[in-house]
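Report on one structure; see the data block that follows.
Note that one protein chain of the assembly has been removed; the remaining protein chains are unaltered in position.
Moving on to chain A:
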Amino acid sequence: MNTIASLHIGEIGYISEESLDFIPLKLLEMGCLPGAEVQLIQIAPLKDPIYICVNGSHLAIRKETALQIKILKANL
């Protein structure tokens, strides 16, 4: 199963419904909702944290959090 952490720069995915219980409330509140489109924008030079755009919000999150959020990759 893919997670946000497995996206490549520029790639887009959709947060899967089953992730709901693993998304911290704060991230949910910032727009990281099941079904939302998430794009990986940048990875920090030391591979962590990562910079994503989800639901229009530009956020930096740590890899450990990203690994918990499952996604479906968009078919390009």
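Note that a contact is a pair of C-beta atoms (placed from the backbone, for glycine too) under 8 Å apart; a residue touches a chain by one contact, two chains touch by 3 or more; residues count from 1.
As a convention for this text, contacts and distances are computed from a predicted model.
According to its UniProt record, the chain left out of view corresponds to "Ferrous iron transport protein B" among "Carbohydrate ABC transporter permease", "Succinate dehydrogenase cytochrome b556 subunit", "Ferrous iron transport protein B" or "Nitrile hydratase". Listed residues A:5, A:27 or A:40: the one in touch with the omitted chain is A:27. Where chain A meets the omitted chain, the residues involved are 20-21, 23-31, 33-34, 41-42, 44-49, 51, 55-62, 65.
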